[in-house]
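One chain of protein is taken out of this complex; the other chains stay put.
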Amino acid sequence: MKKNIKALLDLTTFELDRLSKFLYTLLGVTLLANLIGYIRTPMQYISRMNEFMSTQSATSQQALENFGSFSFYHAINTMWISGPIALGISGFLFYAVFIWYREWFGKNTFAYRLLMLPIPRMTLFFSKLIVIYIGIFSLIATQIISFFVGFQLVSAIMPSEWLAGTTALEAIQMNPLFMYIIPVDTLYFMVINGIGLVFIIVLFTLILMERSFALKGIVLGIIYAGAALALAVSPFFIDSILQNYYMLYASEILLIIIGIMTLIAVTSLLVSRHLLTKKITI
Amino acid sequence: MIELKDVQKQFGRKKVLNGVSFTVEKGEISCLVGVNGVGKTTILNAIMNLTPIKKGSITIDGESITPSLYNKIAFIPDAAISLPHLTIQESMDFMNDYYDTWNPKRAKEIVKFFRLNPTDKLRDLSKGNQAKVNLLMGLALDVDYILMDEPFSGIDVFTREQITEVFSSYLVEDRGVLITTHEINDIEHLLDKVILLDEGTIYKEFNAEIMRETEGKSVIDVMREVYNG
Partner (left out) sequence: MTKYTKLVSLIAFGVLTLSGYTFYQQTTQAEKLSVELVSEEGEPDALDNLYFVGQVINMSANFNRGQTFEYSEGNITFIDNLPFLERVDYHFTRNMNRYTDDYRSFMRGKSRQPSNFAETEEHLVYTGMKSDVNWRVFNDNNLTISVLDKETTEEQDYEVVLNGGSNQSVTSTYVNYPSLTVVTQVLDDNILNNWFIYEFNLEEPQEELEPAVNFGSEFNTEHISFASNEDKTARFIPFRTMNVASTDEYGHADLIPGDYYAYDTQSGEIKAAPETDEDDENEYIVLSEENTLLIGRDLGDSIEWSRWDFDEESLSDIGASEMDTPTIGRGRVHYYDSLFNQGLQLIDGHLYAFEEGYSDDVSRSMNDDDYQNLDDVYHERMSRPQFQVIDMDTIDTVFSGYFTHGQEDESSNINLTLFDYGYSKFSN
């Protein structure tokens, strides 16, 4: 047991090393794009205000009435923030697939080495899963820190009389996008991450199906994914099937959803273990 | 002893192995021979549980293969299997992290024997040196059995000589070795057992030395009889 944990730790460290270039690039792009946003957006506002004041010979107060005050919300509600987030999400989605296929299709067939390690093969599965989550959480953490640094930056750039009193926290909470990626609401954050986790586990299973049965595996994967999806959304149709919207209490539906998600996750883990130990082909 | 019993394998509709049975004993060097596509590599992959078999059984000292048996049997495939961005030393450290049977002392000796530089990155190595690294990773494990897939393919004649030397060295002493190769001439004199594959089954299993002594035929002669005849 202790040996297996050490192996998991070692492999996770190893996978993290392989991820780091990709991760640091994403972190760098995020910080850079955010920085541009924190500077550009308030500068644009300032020049618009100045232009208005000079062309209309208006006072600062009149300009303010015309354009409204600038809040940190405006600075973070731009592509400079949402762009890197979208990039991060799609990047990790891509990486979740790449993390497996590179072992077979890389310059060297490292899959030989990995599959011949004297450790349970599920260790490979878990190390890859953990590394993806470490990456995602590092990105989220960086984004959070960026907001608070960016807030100071925007406050420094913007003349205080034009700055609305929105705090960094309020600005974050106002944008619905951040509900999904930042723990604005702990419970909601956990739900999103729970769904995300199950999604990645299922995705890994599909990849292992393809790696085990090739074309047949793709067909099998599509069927498996379809069945998992149908099962996952089925609680939402219970009301319609029963022709009564109050047959189940909301808490019961929630528990059913949690149960189904756990079932999908556990089934996928078992299927993955079976494929990895018995069916995988080099 | 590695034992294969009635092993069957199919790729799609094509039957590759159709009831293959043989054994590899400790202290013996056995060689799987046969033309391309006859299923030699598939057999090695199957022994290592790197491809599932349809039917039959494969045991190593009576046990089906489990991850812990990778401390008992090593496989040196015909492809670079270490990560190109790692140095030889880093690759050895990686092995040391996971294998109880990794023998650092022996690894050092092999590095010296092959005249490799531990600080070289794998991606900078020649094909021959990459093959040597592959051998290093397998031979530095204190295992009972070693499987080698085409250890001579695509490498220069000097490297080939160096690798041939391995087979008569202490590095394979007392181990059960199963290799596949086309370049049978170089090592024919070292082989204890030759397993000749044809159309998914074992056509002939013989001792190369006895064959030479009793029938005056080399392995190549026997192969010619089979594939041309």
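First chain written, first letter: the chains are A and B, and each begins at residue 1.
Operating definition for what follows: a contact is a pair of C-beta atoms (placed from the backbone, for glycine too) under 8 Å apart; a residue touches a chain by one contact, two chains touch by 3 or more.
These numbers come from a predicted model, not from an experiment.
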Neighbouring shown chains of the undisplayed chain, as defined at the top
A
Going by the contact rule already stated, which one of A:4, A:244 or A:262 would touch the omitted chain in the full complex?
A:244
Out of A:182, A:232 or A:264, which touches the unshown chain?
A:182
In the whole complex, of A:39, A:53, A:144 or A:177, the residue touching the missing chain would be A:144
Given the full complex, what residues of subunit A touch the hidden partner chain?
9-10, 12-13, 16-17, 20, 71, 134, 137-138, 140-142, 144-145, 164-167, 169-170, 173-174, 182-184, 186-187, 240, 243-251, 254-255
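The working rule: only the chains that are shown with their structure count from here on.
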Just give me the whole-number Å value for how far the CA centre of subunit A lies from that of subunit B.
44
Subunit A residues touching subunit B - in the complex, by the definition given at the top
7, 10, 14, 18, 106-110, 112-113, 115-121, 212, 277-282
For the subunit B and subunit A complex, residues of the former touching the latter:
45, 48-52, 67-71, 74-75, 77, 79-84, 94, 97-100, 122-123, 137
